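With one protein chain removed, the remaining protein chains of the complex are shown where they sit.
Letters A, B and C name the chains as they come in the text, with residue numbers starting at 1 for each one.
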Amino acid sequence: MSHNSFGSLFRFTTWGESHGPAIGCVIDGCPPLIALSETDIQPWLDRRKPGQSRFVTQRRESDAVRILSGVFEGKTTGTPISLMIENEDQRSKDYSENRDKFRPGHADFTYWAKYGIRDHRGGGRSSARETASRVAAGAVARKVIEQVTGKAADIRGALVQIGSQAIDRGRWDWAEVDRNPFFSPDAAVIERWSSQLDGLRKAGSSAGAIVEVVAKGMPAGLGAPIYGKLDADLASAMMSINAVKGVEIGAGFAAAALAGETNGDEMRMKDGRVEFKSNHAGGILGGISTGQDIVVRFAVKPTSSILIARETVTASGDEAEIATKGRHDPCVGIRAVPVGEAMLAIVLADHLLRHRAQMGSRPA
Amino acid sequence: MSHNSFGSLFRFTTWGESHGPAIGCVIDGCPPLIALSETDIQPWLDRRKPGQSRFVTQRRESDAVRILSGVFEGKTTGTPISLMIENEDQRSKDYSENRDKFRPGHADFTYWAKYGIRDHRGGGRSSARETASRVAAGAVARKVIEQVTGKAADIRGALVQIGSQAIDRGRWDWAEVDRNPFFSPDAAVIERWSSQLDGLRKAGSSAGAIVEVVAKGMPAGLGAPIYGKLDADLASAMMSINAVKGVEIGAGFAAAALAGETNGDEMRMKDGRVEFKSNHAGGILGGISTGQDIVVRFAVKPTSSILIARETVTASGDEAEIATKGRHDPCVGIRAVPVGEAMLAIVLADHLLRHRAQMGSRPA
Amino acid sequence: MSHNSFGSLFRFTTWGESHGPAIGCVIDGCPPLIALSETDIQPWLDRRKPGQSRFVTQRRESDAVRILSGVFEGKTTGTPISLMIENEDQRSKDYSENRDKFRPGHADFTYWAKYGIRDHRGGGRSSARETASRVAAGAVARKVIEQVTGKAADIRGALVQIGSQAIDRGRWDWAEVDRNPFFSPDAAVIERWSSQLDGLRKAGSSAGAIVEVVAKGMPAGLGAPIYGKLDADLASAMMSINAVKGVEIGAGFAAAALAGETNGDEMRMKDGRVEFKSNHAGGILGGISTGQDIVVRFAVKPTSSILIARETVTASGDEAEIATKGRHDPCVGIRAVPVGEAMLAIVLADHLLRHRAQMGSRPA
Partner (left out) sequence: MSHNSFGSLFRFTTWGESHGPAIGCVIDGCPPLIALSETDIQPWLDRRKPGQSRFVTQRRESDAVRILSGVFEGKTTGTPISLMIENEDQRSKDYSENRDKFRPGHADFTYWAKYGIRDHRGGGRSSARETASRVAAGAVARKVIEQVTGKAADIRGALVQIGSQAIDRGRWDWAEVDRNPFFSPDAAVIERWSSQLDGLRKAGSSAGAIVEVVAKGMPAGLGAPIYGKLDADLASAMMSINAVKGVEIGAGFAAAALAGETNGDEMRMKDGRVEFKSNHAGGILGGISTGQDIVVRFAVKPTSSILIARETVTASGDEAEIATKGRHDPCVGIRAVPVGEAMLAIVLADHLLRHRAQMGSRPA
């Protein structure tokens, strides 16, 4: 049991605080002989990096990753891969004013209630800065998926809702995702989202979001029932991301309102393979992948650090008001997209290894 | 790593198939000196038992649990508690007709794709019959919570939606839950749900549902960030229940549409304790409990075993039609209520033990 | 984390007390499609069974194992295999006289110190009866090894010392092991051992022993450094057997007295394969198998239940004398042989699965 580790066979352990000297992770169980260097990891970190548009935090971090172990002459050796990212922009003083106040919606109160101590600088361990380690581990997971399946991992994410404004799924275009600062697959929504967020920023408020991540081309057979179900692990993976309050697979909550004959995806044969006529299951049945797209959606609550003053209490039990200055994402859901992708890659890499442990080969 | 185990310190491992001789579980890590007998467990199993109304499966099982180890002279000894429930009503022949066909919406295809073999009798291992073991373990978890916190576990569940018909939350009455066959907290919805399900049963169709489970009176401080967050473990726990497609905490998916100043729950002092003015967080911030009600909701898809004929394929790759006869729940969500309660109790018992391992005392 | 589980991917959990209704185990992670029935397991249990000679306990147990799950139509399905053995000869009254006294050398005192409660009937959970579950799991592990390596598991054990009388290793004959009641590979020692044990039995005393277990034909490459080293797992496996006080690999403790140039096993090529000129390493270097025989030895202390009166104390803190009547092994080391074999098989099966998880194929 390890509070700060995730995964069974492809397993990583993260460490570090928002305003400490560095953050990082140790990846254990990675297969050997995978070509790996910092240049395989950095582009994914860059996608998540702060400061890339006016809609995300202006904290300045190069997020440069360094491989400290586990790679020899450009290849993984099968031993632990230690990754480190130094923190550069640590304006701790931003936080000193509010150091004794519990920010509403934040983990300030609960860390204090649990541990009796907390690193108050930028949330310390509870900061979303920790997710950079996940993105780094996710980049390695993609390489594992490629080695095991024999083809590049096809794992992508998109933002499908900001505040109450959802995209039009009929206009879904994966190519669009990389062309706008929101990871939106729908070009038509961008202007609305921009003005909504500009308005919120001016008002000192913030917005929530819904993220969808999809893995294509994964084989049927991944998942380890009953308590290592693929969807159970995905639920845990996504819910562990900062500010996430809900996770769903395929039709998700909407499945409750479907009739049985609508929801169950029918099967036909095509070119000697089973083909489903729909994908309400989101690619998972009984906790095992069907071979269809694996579709996971998660809800991100609005950023809790806002300029609007709110009622709170202090560590010494006094009532107080708080307005969070600092540098914050008006919608943390945006930068959650690469994090969700990373977690999906990590879960899949893990289950590919779990599968071949028990079955002796990769799924067909 | 264990596919069929759940929990870290309060840990249980389940075994058994729908139509094998028995099912059961082994609970490991239970504290000693807890008074425990079959009579502490049986009432919870009886709540989940099939055949209690026309709205659930008519399979006849007494679900009588037997304690085989770990209890001496009426008290737990700290050693593994082995629980066994014999299967009684095993009409395997119900399944022989469709043994080679993959039932849409079921795990038939995926078990076969993964393992190359499956016990086709009633779903075998993938059957919801496995959840009886969870309910039994959950009964023990309640006793652990009582021993550790010094007060009876207050963990309850209710059905808040069948098909597209939701309850009126304004009429929520916990006392009502035990008075109707749906675990509905809203008396006014019962007639509508009854006629809806009667209609679906006649049509050979089925309905999905949404379940809400709540733990009251739990201390602040439970949860082990980052990857042992209380909400992440709850998400995994609930998503591992058969037919569940989504999980949310507190405001859940609706949080995406809230403004930051609405979502973050403000704090005041009352009688020397922190009190929150709202509970959008569902009692969890940063993966740690706040001391408020812990509120989890999950979506159950409509029963996949339906009389309406559907298109499918066979293990030998032929296209076929299938209509599932047997005895099935028109809405599996109903019997998922006690299962969700059990999983909530199990997660909380586990985190109470995890907490005192690291912190040396139970949370205040 | 699970106190009563062993193994990572081939993992079993045992339950049950010496004088409860039954004992058993749940095996998780077993690959599917392995032919398995009770007749594959029973012969191994019979080797360990009490009452087979005057040198072991006279407790009468048929030790009949029953498979309750995980096997369908004669083959493993990849789901948990639940095995149960009913206790038949439970003369609890043998123990009532001494129920409050702590037997020297036994776990009576420590279970009481830890849990504040203990099942005093025959040691309860601390009884060596638990090892029957290990032997049953070991039988399944042998089948896994056979499936993964493509040849029958060649894992055998022998008794190499009783009291201070060691065998002559020059006379080692594996065929002899099954011809005498001691699992001795040296026919010449049997008469001496018999008269030694007869003398001890008459005197109401007991003897210790040393067991050696060997796996032949295992591939190079098994083991998962640093903390999943093959020898570290074997050390844990053997030390967990009742009454074991020491474990060594290959030359073991004697290696301390060897010169570097003697101890390090030199290598040559033979028929295109690496061949070692000696095996001081016991088949393991750096925690990974070399392809040579894997050789493990463990020391078993003398049976603590003896007729000779000894000084002790009671649970209420009074001083007392105790002489254990009941039915006991004058040398528990004898029946530890099949248990050691089983644990060796279990560790190897687990590491074969761990290896192919990370490496994608079985070792060459």
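In this section, a residue touches a chain if its C-beta (ideal position, glycine included) is under 8 Å from a C-beta of that chain, and two chains touch if they have at least 3 such contacts.
The structure presented is a predicted model; accordingly, all values stated were derived computationally and were not measured.
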- Query: So which of the visible chains would the left-out chain be touching?
  - Reply: A, B, C
- Decide which residue listed in C:R99, C:K114 or C:R192 touches the omitted chain of the complex. C:K114
- Of the candidates B:I67, B:V148 or B:V211, the residue in contact with the absent chain is B:V148
- Task: Just the residue numbers, please: which parts of chain C touch the chain that's not shown?
- Result: 1-6, 8-9, 14, 102-107, 109-111, 113-115, 125-126, 130, 161-164, 200, 205-210, 220-229, 231-240, 242, 245-269, 272, 274, 277, 280-282, 284-291, 299-304, 306, 308, 310-313, 317-319, 333, 354-355, 359, 363-364
- Item | In chain B, positions touching the absent partner | 1, 9, 29-32, 78-79, 148, 225, 353-354, 356-360, 362
- Task: Provide the residue numbers of chain A that touch the chain removed from this figure.
- Result: 1-5, 8-9, 11, 13-17, 20-24, 26, 28-29, 32-33, 68-70, 72, 75, 77-82, 114-119, 124-125
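The criterion applied here is as follows: only the chains that are shown with their structure count from here on.
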- Message: Counting C-beta pairs in contact, which two chains come out on top?
- Response: A-B
- Task: Would you kindly tell me how far, in whole Å, the mean C-alpha position of chain C lies from that of chain A?
- Result: 45
- For chain A and chain B, let me know how many angstrom lie between their CA-based centres, rounded off. 26
- Centre to centre, by mean C-alpha position, how many angstrom separate chain B and chain C? 39
- Note on the structure: So chain B residues touching two or more other chains come to 1-5, 8-9, 14, 114-115, 125
